[in-house]
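Take a look at the structure set out below.
Removed from the display is one protein chain of the complex; every other protein chain stays in position.
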Amino acid sequence: MLHIPCPYCGPRDETEFHYGSEAHVAYPENSANLTDEEWAKFVFIRSNPKGWMAERWVHSAGCRRWFNVWRNTINHEFGPSYKPFTQQPKSPA
Amino acid sequence: MSTVTFTFDGKQYTGQKGESLASALLRNGVLHFTDSSYKDRPRGVMGLWVEEPNALVNIDSGAGEPMVMSTTIEIVEGVVARSSQGVGDLPDTRDNSRYDKVNRHVDVLVVGAGTSGLEAAKKFADQGKSVIVMDDKPTAGGHLVYLGQPVPPELLSVLDRENVTFLPRTTVQGLYDQGYSVATERRTDHLDVNVHTEMSRIRTWHIRADHTVLATGAFQRHLVFANNDRPGIMLSHAAATYVSNGANPFRAAVVVTVDNQGYRDAVRLSQAGVTVNAIVDIRNNPSGPSVEAAKASGIQIITGKTAIDTCEKEDGTVKCVSVGNPDGTEAACVDGDLIAVSGGWTPVVHLATFIGIKPTWDAKLAAFVVKHSDSLTSTAGMLAGDFGDDDEAAIFFGPKLSTEQALVAFVDYQRDATYRDFKRAIDAGMRSIEHVKRYTAIGTAHDQGKTSGTVTMGLIGQAIGKAPDEIGSLTFRPPYISVPFAALAGRDRGLLSDPERTTPIHSWHVASGAPMEDVGQWKRPWYFPMPGESMHAAVLRECAAVREGVGVMDASTLGKIDIQGKDAGQFLDLIYTNMFSTLKVGMSRYGLMCGIDGMVFDDGVTTRISENHWLMTTTTGGAAKVLDWLEEWLQTEWPHLEVYCTSVTEQISTVAIVGPKSRELMRRLAPSLDVSNEAFAFMENKHVDVAGVPARIARISFSGELAYEINVPAIYGLHIWESVMAKGADLNITPYGTETMHVLRAEKGFVIVGQETDGTQTPDDLDMNWIVSKKKDDFIGKRSFSRADTARDGRHQLVGILADDGSYVIPEGAYIVAGADEKTAPPVKHIGYITSSYDSAALGRSFALALVANGLARKGEKIAIPMADRVVTGVITDSVFVDKENTRRDG
Partner (left out) sequence: MMVNLEFAKSPLSSAEHGSKDSAVWMYEVPFTPAWDLRVEPGNDAYAAVNAALGLTLPTKVGDVARLNGACIGQDDFVVGQQAIIALCLGPDWWYLTGTADIQALLLPVQEAHHISFVDVSSQRTKIEVSGPNAQDVLAHYWEQDLREEHFPIDACSQGVLAKAPLIMWHCCENCYLLFPRASFAKHLWTALTDAAVEYL
């Protein structure tokens, strides 16, 4: 059971959160002008790295905030978490 | 020490209260405990604790438990045990014990209350940290307890400190990421009265520790020689401990050793009155204080030799051991009814390997050890390689054996896996412990290789000329020892296994005898049968009542989200496929939400309460998901929008009165309200007192009939329901459940998200193009509608299906095959499937909704549905069956 650091509430049990996939994948402003390939890349393609990854979680059972956090996909180690639209901390790698 | 009576295999014995069942049986002279699982060879107890590979029993007293190690059972008066030949035997009686769970956060968790664990506890307690010390044995002290030596008071007293909690009989079963561990505490089995109605039998501890100290100690391991499994052959430390405590069925012993531990145990045996005929040491030049002590007590020491084989007495117990060179030569028997084997120590590395720490091989100790220290985890004691100064073990696991000897030289006792089995794995080319394990089943029994793991790795090394750490590493998985499922479940059983969510009107539904349907975690009334009425008859009656008179339904479970802010309209335009910002205050509108992939995600009615205040409803199961979704867009994409969302699902209770007579009933409930069609139009909302309670009435219909939804604060939900029932009595008001609701909406072709959809349907696929705005620049999902796959020909589309036999209700999920005249025997190509299917009172026949490839263009085509016992034929129709012109909703 992961202990996920909510930037507002501190570390909480995984059961309080929902996963939101990779962070920093912005909704395209000009979706109508994108090619099918470009649009499909936004909808379906994520980087899925082995190792450190910035990802989104929402603290559903707590403060209800979406936030970003570094997580190592190999050993579940968490790096710093941070609020949306704030400076992204360096990868712990 | 008091005496207790216990039963083993139907025979009564006495033992000392609190000693292990294994110890008590030895005290009574029982050596032959059981027979082996596969080869029926007589077996006795080998070990002292959870490393025991042989002596399993079923417990028939107390709570009852299958397959437990007799070495771990503390006997109390009346224990009834049966020997177990490796197969569990669940008791027939119900286990009425309680099981529970406790969550605890702590600064430091110390696993193991031996000397090193107590030292660690003292260190952290001195720093003012909160400390929990767990040990799976009944008392603290570790090896000192076995040796009968006092635990230094300055260490023992740490357990009494205010910031220290000691949990004996508590086994850490799993260690996970970030200092999370799970332990089971045996709380009642050792008590005189061991079935309690209040106290849990086993408590599962969920611990979050900032730091975890692993001081888990070590187990002794055996050696692989021929006939090394006879009763009377034991691990030397175990034998010496039993005997020293007076559980001594032995007269003469031979100690076979690779280290100085054998010498210490020989001296203990000797002191307890067992004649030690010889210490057989594989080493040529043993040295150290223990060796000197054994020499001083006059015990014969044979060096450079080891056990090759054993002989049995008539009763199958061991008679003597043949001692020879490691290559098997020059073997000669030495008598002993106890063969005490010291094959070296195996530190308990399990918990460390659970979190990915790799043990390292210490050649001097002939052991895998874990020397580890970081902010989360550290190791101490024998686990960390601290064996004391008097130990230097030979790296030796067994002599060279002939083919015949290999057949009876056991590597894993419980699995009856022999050196011959092991050799076949090696000869088949396997080198990794993981491969050998799976080929031979070594290490897969209840003990999970606690003794056989290192032995197997050593044997592989010996066989191919490598050190054990070149073969691989020991890897274990939780749980550390077997755990009853009941312990892990704790209170999460029966009613408490999953929450039952109920509405304020639930008690009325239950009292009326309505069976409940599970909708997510909600309990919703399914239908309201009259006495003796079948479900089919009840649903037809309820449907007819709604279409011809008036029905009432509890719609309180719908998800509700209060949305406020000046940009709420703009936000809803982005979330829904249709337009909301133009909606007039006091009006409601049905909306469809899609994901970014353009697939339908949820639906519901949203009402504009005032200029900047909206109330969204979601599907019953979708409320939490939709709120997460709204917050996601507001927080991570459009934070500039001034919008706040608040869940009000349980704040509002909704009672829907539905049917042509609902207008008359509404008039009675709210006499001040003008209920005429002109004054209160479809999709309009009115605020008015109903039965003395402030209410919002919405003219929303999910059945096509004239309907009013009465929304009140939930504390008044039951009151409103009862008022509706009272005022509608002479109108023959008919409460109806989810089944009737489903039939009525399906007759109108209204989809249910999750029934007509599975996450792969666009609004177009559902024949709902009318709800997709052509005016809006963008909304979530829009761009995906023009993707090649979403726009392609041949997608599954929502249609109606009428079976030719109107009395037949096609099962939901049934596959549809094209053309009634086409081949219907497998293999066939299906063109779609049934999503909803009911008998209809309004139609006087059955009908169905279905998703069919290109279905909208195929209306009128014949189809066939192959069932197990027949082929059903029918025709594709429009998805709306009742009131296509929408005339009924206005009454």
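First chain written, first letter: the chains are A and B, and each begins at residue 1.
By our rule, a residue touches a chain if its C-beta (ideal position, glycine included) is under 8 Å from a C-beta of that chain, and two chains touch if they have at least 3 such contacts.
In this text the structure is predicted, and so the values were computed from the model without any measurement.
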Can you say which of B:565, B:595, B:754 or B:806 touches the chain missing from this structure? B:565
Among B:469, B:548, B:642 or B:684, which one touches the chain that has been omitted from the display? B:642
The one residue from B:60, B:100, B:335 or B:637 touching the chain left out of view is B:100
Can you say which of A:28, A:62 or A:80 touches the chain missing from this structure? A:62
From the list B:168, B:713 or B:806, pick the residue that touches the absent chain. B:713
Name, in rising order, the residues on chain B that touch the hidden chain in the full complex. 98, 100-105, 130, 197-200, 206, 208, 491, 495-496, 498-504, 522, 557, 562, 564-566, 642, 644, 646-653, 691-693, 713-719
Suppose we count only contacts with the excluded chain; which residues of chain A make the list? 8-9, 12-13, 15-16, 61-65
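What we mean here is this: only the chains that are shown with their structure count from here on.
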How far is the middle of chain A from the middle of chain B, if each middle is the mean of its Cα atoms, in Å? 27
In the complex with chain B, residue positions of chain A that touch it: 1-3, 18, 20, 26-27, 31-32, 34, 36, 39-40, 42-44, 56, 58, 60, 64-66, 75-78, 84-85
Given the complex, residues on chain B that touch chain A span 176-178, 180, 208, 356, 596-597, 624, 627-628, 631-632, 635-637, 639, 777-778, 782-784, 786-788
